[in-house]
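This part shows subunit A:
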Amino acid sequence: MPERVVLQQADIARALTRISHEILESNRGADGIVLLGIPTRGVLLGRRIAATMSQIAAVPVPHGSLDVTMYRDDLSRGRIRTPSPTQIPPGGIDGAVVVLVDDVLYSGRTIRAALDALGDLGRPRAVRLAALVDRGHRELPIRPDFVGKNLPSSQHERINVRLTEVDGDEYVSIVSPEGDPA
Partner candidate 1 sequence: MRHLLSTRHLSRDEAVAILDVAEDMADVSTREIKKLPALRGKTVVNLFFEDSTRTRISFEAAAKRLSADVINFAAKGSSVSKGESLKDTAQTLAAIGADAVVVRHGASGAPQVLATSGWIDAGVVNAGDGTHEHPTQALLDAFTIRRRFFGADARGRDLAGLSVVIVGDVLHSRVARSNAWLLTTLGAEVRLVAPPTLLPVGVETWPVTIDYSLDSALATPTDVVMMLRVQAERMSAAFFPTAREYARLWGLDDERLARLDEGTIVMHPGPMNRGLEISSGAADSARSTVLEQVSNGVSVRMAVLYLLLSGEREDLA
Partner candidate 2 sequence: MSESIVVKGARLLGGGATDLLVRDGVIAEMGSGLSEGGARVIDAAGLIALPGLVDLHTHLREPGFEQSETVLTGSRAAAAGGFTAVHAMANTSPVADTAGVVEQVASLGDAAGYVTVRPVGAVTVGLNGEALAEIGAMARSRAAVRVFSDDGKCVSDPLLMRRALEYVKAFDGVIAQHAQEPRLTEGAQMNEGIVSSELGLAGWPAVAEEAIIARDVLLAEHVGSRVHICHLSTAGSVEVVRWAKSRGIAVTAEVTPHHLLLDEELVRSYDARYKVNPPLRRAEDVQALRAGLADGTIDIVATDHAPHPAEDKDCEWSGAAFGMVGLETALSVVQASVVDSGHLDWADVARVFSRIPAEIGRLSGYERGIAVGAEANFTLYDDTASRVIEKGDLRGKSTNSPYLSLTLPGRVVTTVHSGRATVLDGELVDPDVLRSVGGPRG
C-alpha cells in the first residue's frame, strides 16, 4: 500500500506550538483552561500542548484524558472496544474552558461522543476543539477551533498518525489502498 508522509516530526512540533499559542490567544491567557485528550494519541498531544502552554504562560495548565468508548454510537458494530481510563485533573471541569484534543478529526462522531461524555462529568463554561489533522468528510455539524493541518483526503485513504511515545517514531502519513489513483 502506497504511503505518503505529509508531516515530519518537526512539522508536528511546529503545529502543536502554533495551536498552543492560538489557544492562549483566543482565551486571553491560560486562565480556566483544561486540556482533555481523547485516547490514545489525543492524550499525548494534549499533554504536549499543555506543556508548551505552561512554558509560554508560565502557569501550570491542567490536562487529562477523556475516554469516549462508552459513548460511541457504533458499539454494537465491529470488534469489542476496550475502554481507556478517563482522568480529569483535580480541579474538575465545572466552569472551565475545556479544550478537547484529538489526533485526526474526521466524521465528527468521536467528538459528538466526547461532548456527551463531558456532559456526564460536569458543566464546562465552554468547550473547544483542537485537532492535529482535519481530514474533512464531516457527518455531523462539528468544526475544530484549532487545527494543525488541513489534509483533504479521499475516504478510501487512511491517515496514519505516529507519535514517539507509543509508536517509537513520529510522522503523519496518508496511506492509499492498492491501485487507488489518489
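For anyone wondering why these and not others, all candidates are chains of the complex that A comes from, given by their letters.
Just so it is clear, a residue touches a chain if its C-beta (ideal position, glycine included) is under 8 Å from a C-beta of that chain, and two chains touch if they have at least 3 such contacts; residues count from 1.
Every value quoted in this text rests on a predicted model; they were computed, and no experiment measured them.
Note on subunit A: across the options 1 or 2, its touching candidate in this complex is 1. Touching candidate 1 in their complex are the following residues of subunit A: 67, 69-71, 75-86, 116, 120-122.
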